[in-house]
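One structure is given here, and the rest of the page talks about it.
Apart from one protein chain that is not included, each protein chain of the complex appears where it belongs.
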Amino acid sequence: MSTESWKSARNAVVLIACLLAGWQALYWFAGEIAMRPPLATLRYTANLVTTDAFWPHLSETMRAFAIALAIAVAVGLLTGFWLGFHSLSRQVFEPMLVAIYSIPKITLYPVLLLAFGLGMPAKIAFGAIHGIIPVALFTINAVRNIKPILIKTGRVHRLGPLDMVRSILFPAALPEIFTGFRVGFSLTLIGTLLGEMFAAQRGLGYLLMTAIGLHNVDLIMAVTLLLIVFAAVVSTLLLAIDRRLHRRSV
Amino acid sequence: MSDAHVSLRDVTKVFPAANGGEGLHALGPVDLDLGKGEFFAVVGPSGCGKSTLLEVIAGLTPASAGTVEFEGWRVDADIPDGIGVVFQEDACFPWLSVEQNIAFGLRKTALAADAKQRRVRDVIDLMGLGDFAKSYPAQLSGGMRQRVCIARTLVTQPRLILLDEPFGALDQQTRLLMGDEVLRLWRQTGATVFLITHALDEATMLADRIAVMSARPGRLIDVVQTNWPRERDSRIVERAEFGAITARLWKTLREESLKTMALKGAGQAAEPA
Partner (left out) sequence: MSRITLYRVGVIAAAVLLLELLCYVRVIDRITMQPPHQIVRDLFVILASGKQNAAILKTLSNASIALSLAIVVGILAAVALHGYRTVRETLDPLFATYYAVPIFAFYPLLIVLFGLGDAPQIGIGFMLGVVAVIVNTLNGLDRVPRVLRKTARIQRLGTIETALKVALPCAAPYVLTGVKFAVAYSLIGIIGAEFIMSRGGMGYEISFAYNNFDNATMYPLILLILIVSISINATLSWWEKVLLARRGL
């Protein structure tokens, strides 16, 4: 193993150990009515994932999230490329995207409920509107920041439009676009989960919301743990790829 | 302890390697004494350790071995009072106006507000920035920004001024005129000046003594005395000795520069970003 990956493995272990220690300490401080210690939570979670009632929730969430992410990436990339290359549209629309990005989208859930009804479409929409804008904004930047000298080099080598995209534009913009994807991933996930919390009757978000309503501490802790582990594993992976892509570019 | 204004003994700098391997020997050993009020210039090939030498003298970087003394006190990675530095890179604060940039130097000086203001005003006029006092650095040309940095240094009235290629960004004519300006300031303030430059004619025109540095690790391989009168300006280039001194500097420097070029060819990057 290279020193680099050894170091990040060590960092991960240290971080997890610190978080677990902090968790345990908080438990001693807050007590049984507020939370469960790590070990009890792990045990409960292990139990939870073996029950039949759990899997439909998980698969529902994953399906909604996958569709929302696909929509966010597709629409975000298209918007981003369009605005990145078309200067007038960018000047008109980019500030609007930034403004919409800054809206606390959680306030819109009743509107989405009224528009889509309770269920799958509402939470997909909620996930997608969280993810589209970061993907679009990062893509705009990526396209805009391609160095003109690279494009000129491509022209000097007499590349056709397709070759130009494949061997110059896309590789040059990729690191930044990937960062957009990484942020889009996080925000689409939280969007989908919030959609489930407020606008669904199935899924992990719904499970969490019910647990909060019933003050079922075991279930709150277990669902949160699962969500954190999933998000952490994927984000850390994406972050590593992101770093590698960025290190390559000057 | 010597009675020199600045004195370096066996000064060496080795930058430790990031992964604990063999470090990068950038400088030394260097022995050097600067007299009070002397104008001393250093020339050397790119990447030979000139900026490193300056930073060691200023106390910005501790020497790996050897000692630096300023006015009889040890300089040891602690910036002494009475030193001013103009860096190679643009060091203007982009969020402050020209005036505020220059006044920044006087933050701690125990002066009344109007006295401070007068001093700032004087330096602004001296550096010919009068029309731009309220401008922000981004609105100025590279040369004017460098003048702001010089002004910010001068306003503190330092007794030792360290200049790291301050005219690197300027065209030849402006350089010569700025050279005159620096000579005038030097005479007026009586400060000791330590100037790094890559322009041989500039060094010859300005300095009392000129040191040539070797390729990395930088050592002083030749020191040339110019014997110019204290009252002098850029017209000194017309003198016969001027050509002779420049030629002697170039003879020594050429070999060293060739060494650096060969090193670079072997994949050794020496150029700062």
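Each chain carries a letter (A and B) given by its place in the written order, and its residues are counted from 1.
Heads up, the rule we're going with is that a contact is a pair of C-beta atoms (placed from the backbone, for glycine too) under 8 Å apart; a residue touches a chain by one contact, two chains touch by 3 or more.
Worth saying up front: this structure is predicted, and the values here are computed from it rather than measured.
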Residue of B:L34, B:A58 or B:V123 in touch with the missing chain, whole complex considered: B:A58
From B:P45, B:G84 or B:P166, residue that would touch the chain that is not displayed: B:G84
Option from A:L48, A:A125, A:A173 or A:L187 whose C-beta touches the chain left out: A:L187
Chain A residues touching the omitted chain (full complex): 7-8, 11-12, 14-15, 19, 30-31, 33-35, 88, 91-93, 95-96, 98-99, 101-111, 113-115, 182, 185-187, 189-190, 193-194, 197-198, 205, 208-209, 212, 215, 217, 220, 223-224, 227-228, 231-232, 234-236, 238-239
In chain B, positions touching the absent partner: 55, 58, 60, 79, 81, 83-85, 87-91, 93-96, 104-105, 107-108, 136-139
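Following the convention adopted for this analysis, only the chains that are shown with their structure count from here on.
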CA centroid of chain A to CA centroid of chain B, Å: 51
